[in-house]
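Here the structure is laid out as structure tokens; the discussion comes afterwards.
Every protein chain except one is present and positioned as in the full complex.
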Amino acid sequence: MPPKPLSEELIHREHMARFPQRWSTGPVMGKFLKALRDEKRIMANVCPRCGRSQVPPREVCAVCRVAATQFEEVGPAGTLRNFDVVYYASPDPVTGQSREVPYATAYVELDGAKGGATFWHELHETDMTKLRRGLRVRAVFEEDGKRTGAITDIKYFEIIEGEA
Amino acid sequence: MAAESDAFVVEGTFALPYNYFAGRVGSTWLVALRDEQKIYGVRHPQTGKVFVPPRQVDEKDFTDLTGDWVEVGPEGRVTGFTVIRYREPYQPLPVPFGLALIQLDGADTSIVHVVRGEDLGQLSVGRRVRAVFARERKATILDIAHFAPV
Amino acid sequence: MPRKTRPVAIVGVGQTRHSSHREDVNQPELIHEAVRRAIDDAGVSLDDIDAVVTGNMEMFEGTHQPDMWQVLGNGAWGKPCLRVSTGGTTGATVFGAADNLVASGLHDVVLAIGFEKQQEGHTTGGITAMADPLWARHLQTGALTGMAALEVIDEFGHERARRAAMRYRVIMDQHAAKNPNAHRRFNLSFDMIDDLMQKSPPLVGELRLIHMCSQSDGAGAMIFASAERAAAINRRPPVWVQDHVTVHREETLSLSGVPTYDAHGKLETTTQRRAAEILFARNGIARPSEEIDVFEMYDPSAWWGLSWIRDFLLLEGDEHLQMVERGDIAIEGRFPINPSGGVTATNPIGATALLRPLEAALQIRGDAGAHQVPRTVRKALASGFGGTLWTVLMLLSKEKPDA
Partner (left out) sequence: MPPRVAICAVAQSKYVRDRWQDRVQGMCWEVVQHVVRATGVDLAGEDVGAVVSNSDDFFDCRTISDSAITDVVGAHFKCEEKVAQDGAQAVYYGYANVASGSSDVVLVAGHSKESQVGDRNLITHAAFDPFYTRPVGLDYLAAAALQADAFLRRFGITDADLARLVCQQRAKAARNPLANERTPLSPADVAASPMLADPLREAYVYPPSDGAVAMILASEDRARHLTDKPVWITGLGSSIDSFFLGDRDLSESASLRQAAGRAYRMANIGQPRTAFDVCELSDPYAHQLPLWAWQLGLTEDPRQWLSGDLARFNPSGGSLAGTPQVVSGLARTAEAVLQLRNEAGERQIPGAKRALAHGTTGPAGQQHCVVVLET
């Protein structure tokens, strides 16, 4: 019997991997998300040793290796420190679906935040050429009754016109 | 201070798309299931051992195994089994179904496949089974729809 | 000097030809190609390998505990097999783990493997999944960001910065053209810089498609041995692991351009600069750009590559831009960077940070072929990048380190 030739046709199989998730907020992130939902307030936590803010708050200060226990309100306005204008459509692992482009994300130093902490969120602006570091921006909240205790309770940040 | 009462659980999803490639060795085997309704193994040129599923090399000595394809089965014997009674979205049959290690005639290793067609209580080691091919075949291992007792 | 229980040599290396598509092989088969080449390069048999360290990022292929399946091709059957995984730095962590396993006396000969088959998943989606699901996953776009570009542009001006980044990219492509294993080879030339600056499609901000690393299928393998075993194997000259330093940083992707401060109110440095400071101090290197002969840098984009020259070589001001503008970083230049073409050319992510010291080892051996730098390479530097701007920095030497 002649040797069996290897296949020229190459088989592939497409697959959408999908896993249900139950994400715990923990007390620290929970307090932050509930403040967004119930009070439309952005709460940072503060390191008791070095005094820097973390927003969103995290369990410990990574620099000092101590629990960051105190909370302080920051924002809702702040200064645009850096930003990305995204033209490349990629899948959102929360849905598996491709995102719509372009969109902008922003690192905002919220008023009252200490130690250079910035907060990452979406920036809503149709004229991308307006974007530059140092612009004043503010958080726009989802309306009452529609907030769910999620980061998207802040719909986006927008440029405050007329402020340097 | 944040307290346990501040914590809550968010339900969500994690989802990403994939596209897997069987490779040339795997494709050879899968295409044969689809087009020939035949099951092949690969024979080790020195030891003569026949491996199913096929693989490019013997993991123990790195000998190339892709040169000598031999037909195995379609009958074989059950070398181990379980009856799956819990339900998962990825299972190929409704539960309960038999999941068995099957050593195909001519092979030295067993493959795992599903068994149906009789009272699952009668499933036993040594039982002769035969591959039942699917009518619609797509070059997957489920082109063998299941194994049935001979 | 780094403290080390015993010296460790690299006695064999192997890699696949890297490509955007390898439909002809499955995951273990792709790995096998690199492993087989490393074993042949060292002139050893599978039985000579005492242990295996492997790594990749499983979300790229969607295979849980992939080392279980990979045993079909990776040579680990019947041996200790450690899998480490740290994102982009994975290959460098594999390198460090293999070095530690041999130095510890646990094993005499260790095979280190890095691998990725990006074609099987969505690279950017897979990286995005590193972001926290509660506050960042909806924002991240894999490793794509224009902020590194924005910072260089702000510091050095729009025209000079963009030109330097594109010049860097062209040099990398010219290197890749000499490397038969490189994935992307576009035959770019300096007279195309203006055109590329205008026409390469923007991904994020001023980060354009041409600046960004590739998505590759590929694997790399290296064989590490104790001095005694290296002397016995001896098919090719041994390359010695002088040292390696890993510097991670906190969970947030602080790409913000806003300086953050440590507990003492001191301005925080980058992981690149911190790793370089530690490595050079520990190894008595006072003038890195003069004492090191070649650098294989994990440059995920031309912008990061350009920017990190300054950090890794502990430079100030615009010295790094000048190096690029003068062509110092070219193969025949004063301080060659990525003679292999680097990561903008070739990026099978779990292998990428292993391919850097692998290529550095080839340079020390003089075995790099057409992309060999035209000088005796005594010390070679290699870096890994991953996570939230993490760095692993590795130093390889031609001479056996002092005990």
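Should a chain be cited, it is by its letter among A, B and C, assigned in written order, with residues numbered from 1 in that chain.
Rule of thumb we're sticking to: a residue touches a chain if its C-beta (ideal position, glycine included) is under 8 Å from a C-beta of that chain, and two chains touch if they have at least 3 such contacts.
Please read these numbers as outputs of a predicted model, since none were measured by experiment.
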Just list which of the chains on display the missing one touches. A, B, C
Among C:16, C:271 or C:372, single out the residue that touches the unshown chain. C:271
Options C:99, C:151 or C:359, residue touching the unrepresented chain: C:99
Among C:14, C:91, C:126 or C:238, which one is in touch with the chain left out? C:126
Contact set of chain A toward the excluded chain (per top definition): 11, 13, 15, 17, 19-29, 58-65, 67
Those residues of chain B that touch the unshown chain are 4, 7, 9, 14, 20, 22, 26, 30, 51-53, 59, 79-86, 88-93, 99, 101-103, 109-114, 125, 140-142
For chain C, the residues touching the chain missing from this view: 2-5, 26-27, 51, 55, 57-59, 62-69, 71-72, 76-87, 93, 96-97, 99-106, 126-130, 132-133, 245-251, 263, 268, 271, 274, 386-388
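The definition used in the following text is that only the chains that are shown with their structure count from here on.
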Going by the touch criterion at the top, tell me which pair is linked by more C-beta contacts: B-C or A-B. A-B
Distance from the mean Cα position of chain C to that of chain A, given in whole angstrom: 29
Distance-wise, how many Å sit between the C-alpha centres of chain A and chain B, to the nearest whole number? 43
Would you give the residues of chain A that are in contact with at least 2 other chains, written as numbers and ranges? 10, 12, 15, 17, 21, 23, 25, 33, 91, 93-94, 150
Pull out every residue in chain C that's touching 2 or more other chains. 23-24, 62, 122, 125, 129, 133-134
Interfacial residue positions of chain C with respect to chain B in the complex: 22-26, 28-29, 32, 36, 39, 46, 59, 61-62, 71-73, 75, 77-78, 117, 119-122, 125-126, 129, 133-134
The answer for chain A against chain B in the complex is residues 3-4, 6-7, 9-28, 30-31, 33-34, 45, 57, 69-71, 91, 93-96, 149-150
Quick check on the complex: what are the chain B residues that touch chain C? 10, 12, 14, 16-26, 55-57, 59-62
